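Partial complex: the chains shown occupy the same locations as in the complete assembly.
As written, the chains take the letters A, B, C and D, and residue 1 is the first residue of each chain.
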């Protein structure tokens, strides 16, 4: 199956609901095979988290709904992989 | 099986009971396949430890009970992975 | 099959269409097996992204059309791999 | 088999008996499959060593006895892994 294989998102969320609840909700989406949520920064009212979603033909609109239903906001999409095979970002001589 | 595959916790605990006893207690939880406890900082009365729990459909409430029964407190959940497959946090160009 | 196996491009694009749409469009090209888009820098009107395309006998003209149809411009081709087998850039003593 | 899978210890010992003898003695314990001893610091009368013990259901009391019988003292337990599967300490965004 083609379509989106991986999405890496920078997300701002209130402390509640917790990242556990958000992780479970995302993992239940139909084309998602797994999700990783990592805390980047904690502030008094909010926290910045990094979400890595992997699957086959991941539906961004569905994903965005689940995230926004939890009161969170997507700040940016930092990486996308699409196609029949997951391709990693390759370090070149220009990245050094 | 879906649900929580990995949890990384930042925990403050008294020196006793030891991390050996806490490790054994966590490893006996039904959906836990393994646990790693690493000492981060030692103070006169307490120690800060990092707990990595892996399993299938790990029950956070059960885990929290076992930790609190040992007189320890969860300071933060630093990482969660959920779904049919364990997804790692992916380093992007924005993390450099 | 021989021909181009991997292309790494430095691309400047307007914020819209998003990298999701660009990723999907590139992944649909006939000889492309997968593509990775990573955000390098974000400015008010534009963003600089790094595109890694892998496949068998990737057609650069087709790829360039898809990118330009989205209002984006290829600034440079940073790496190319071609042949029957994908060869990685090897670090030598002269690179240190 | 569950129980302790790995223990990492910080140990202070006199120069004699040598780390060879201590390694052999530890490796003979019933649930130990292997042990690694690495010299961390050497002083006039003593040396600080790091001991990594792996096995299935490693018995800490037995291990402690063998170490103390050699005139050495366990300063701290730096890492413990327990369960059906050996789980490694995972680096998160909070460790950077």
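Note that in this section a contact is a pair of C-beta atoms (placed from the backbone, for glycine too) under 8 Å apart; a residue touches a chain by one contact, two chains touch by 3 or more.
All values derive from a computational prediction rather than experimental measurement.
Trainee: Beyond the 4 copies placed here, what is the full number of copies in the complex?
Mentor: Total copy number for the complex in this file: 7.
Note that only the chains that are shown with their structure count from here on.
Trainee: Which whole number of Å gives the spacing of the CA centres of chain A and chain D?
Mentor: 39
Trainee: Between chain A and chain B, what distance separates the C-alpha centroids? Give it in angstrom.
Mentor: 22
Trainee: Which residues does chain C have that touch at least 2 chains other than itself?
Mentor: As it turns out, chain C has residues touching two or more other chains at 38-39, 50.
Trainee: Pick one for the touching-chains graph, please: line, ring, star, complete, other.
Mentor: If you draw each chain as a dot and join those that touch, the picture is no line, ring, star or complete graph.
Trainee: In the complex formed with chain B, which residues of chain A make contact?
Mentor: It comes out as residues 6, 8, 10, 18-20, 23-24, 26-28, 32-39, 42, 50, 52-54, 76, 78-79, 89, 95.
Trainee: In the complex of these two chains, what residues of chain D are touching chain A?
Mentor: 92-94
Trainee: Show which residues of chain B lie in contact with chain A when the two form their complex.
Mentor: 2-5, 7, 60, 76-90, 92-95
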